[in-house]
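The following block contains the structure, expressed as structure tokens.
Missing here is one protein chain; the remaining ones are kept as they sit in the complex.
Presenting chain A:
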Amino acid sequence: MSRILFWAAVAATVAAVVAVPFYLDGFWLQTGLFAMSAAIGAIGLNLLTGATGQLSMGHAFFLAVGAYAYVFLAAEPTGTLGGLGLPTPLAAVLAVLAAGVAGGLFSPIASRLKGAYLGIATLALIFGGQHVLFNAGPVTGGFNGRAVPPMELFGFVFADSPEVVLLAVPFGSLERLWLLGAVLLAGAAFFARGVLRGRPGRAMNTIRDHEIAAGVIGVPVTRYRAGVFVLSSMYGGLAGVLLALVFQRTVPEYFGVLLSLDYLAMIVIGGLGSVTGAVIGAVFVSMLPQLLTRYSDAIPLIAAPGSGGVSPAEAARILYGAAVVSVVLFLPGGLYGLLRKIRPSLPSIRLRLARSPETRSSHVP
């Protein structure tokens, strides 16, 4: 019985996700796509920070590696800009691998440092990385960045042209990317859940909670730390590729320290150590400012931009800071922890989800 319920729930979710691009307009699809990309990146960071207890401030760097590697590999070379002109799906896979390699190069450091010390070391990645992005003109396009070639999968192009009309709804680049993003996010979440539920997940949690105990029971601590760092970088790289496809242009300014902080905020707000938590946090952090801006005229206390008073951007920052503080003070499990707490009152949903791994961190790194 529970199995049928489960598959019905999955079917309903799939149907809902597929239906979205038929209904919502570009603004919502774009906001949703940014949230999907953020969710993939946040899942990766949550494996590292939430599940293994390693703080990383360098997540934006791996997003940048993914985004720029995809552009460089997929773009045809022009007069001033280099490129390899590879088929786009191959370029995307290689870009994710490139982010993994970048993480691997850093792993001698990542495996030896723990917690906040790693956070400080990874900060260097951001500044070094941005310097390269700004100055390696032939590869990155410098300050102005470069245009992103659209993804082409089995002859289907994720761009506005050629025009595709599905059931009388025009399918532009956002509608098409929405489906791609949903598939990527589902795959990323499924894989991470597998990692967390299995042997590696338990080892990672033990490293986080008690490093010496982990060593004593035979967990190769340094190797695990390095491995998780590489995996988390690859998630960052995938998020970067999706982001580049949505943006249609990569600009170096975006991949700064603020983006890394955003990612930390996402996993803290959503809930450390779980996939669902990362997704909830990513949706919250990336959608809040956009929603406040869009509905600024309808929300009390928030002034329309340009009329003085608290602007939506400022309000979003205040709310966002308040959310971090209140989560740290009152909800150690994040929004996901809150959901789990109120779930017993909803017996029907309890069936499946009660089996999710118990990987909440008892402390915030």
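Simple rule for what comes next: a residue touches a chain if its C-beta (ideal position, glycine included) is under 8 Å from a C-beta of that chain, and two chains touch if they have at least 3 such contacts; residues count from 1.
In the analysis below, contacts and distances are computed from a predicted model.
S.K.: UniProt name of the unshown chain, from "Lipoprotein", "Cation:proton antiporter", "Aspartate carbamoyltransferase" or "Phosphate-specific transport system accessory protein PhoU"?
M.R.: Hidden chain identified via UniProt as "Lipoprotein".
S.K.: For the chain left out of this view, which of A:W7, A:Y117, A:F156 or A:F190 touches it?
M.R.: Of the listed residues, the one touching the omitted chain is A:W7.
S.K.: Hey, which of A:E152, A:E211 or A:E314 is the one touching the hidden chain?
M.R.: In the full complex, the listed residue that touches the missing chain is A:E314.
S.K.: Which of A:F247, A:Y263, A:Y320 or A:Y336 sits in contact with the chain that's absent?
M.R.: A:F247
S.K.: Mind listing the chain A residues that contact the chain we can't see here?
M.R.: Residues in contact with the chain left out: 3-4, 7-8, 10-12, 14-16, 18-19, 22-23, 25-27, 30-31, 34, 78-81, 134, 143-145, 147, 160, 163, 165-170, 174, 247-249, 251, 253-254, 289-290, 293-294, 304-307, 311-314.
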